[in-house]
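Only a single protein chain was left out; the remaining protein chains are all shown in position.
Our next item is subunit A:
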Amino acid sequence: MVKRVNIDEKIGATKFFVDEEYAHLKIKSLEVCEKCSSKPCLNFCPAGVYRFSEGKIVISYQACLECGSCRVGCPFKNILWDYPRGGFGVSYKFG
């Protein structure tokens, strides 16, 4: 329906201060993800933080836009959601 979009390229324009020591997004239970048939997080996340790789969901929290969609969009509420630590994460130049 829609052509593929390279989200990494898109997000490349956005500024981040990555917190290497604290991953602010966590999956509560990988088993729950295995049972989830639709895995909508792979699609609705506007930053493409959730990817499917080698049979499981992988999170790249580094490029998270902190919108909070996954906190409520996950059908099983299986995501432990927090903001990055103070001063880290997305830092809009325009907003």
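Simple rule for what comes next: a contact is a pair of C-beta atoms (placed from the backbone, for glycine too) under 8 Å apart; a residue touches a chain by one contact, two chains touch by 3 or more; residues count from 1.
Operating definition for what follows: contacts and distances are computed from a predicted model.
Asker: Would you mind picking the UniProt name of the chain not drawn here, from "DNA-directed DNA polymerase", "FAD-dependent oxidoreductase", "Electron transfer flavoprotein beta subunit" or "Metal ABC transporter permease"?
Answerer: "FAD-dependent oxidoreductase"
Asker: Could I get the residues of subunit A that touch the absent chain, sorted low to high?
Answerer: On the side of subunit A, residues 2-5, 7, 10-11, 13-15, 17, 38, 40, 43-44, 46-48, 65-69, 71-73, 75, 81-87, 89-95 touch the unshown chain.
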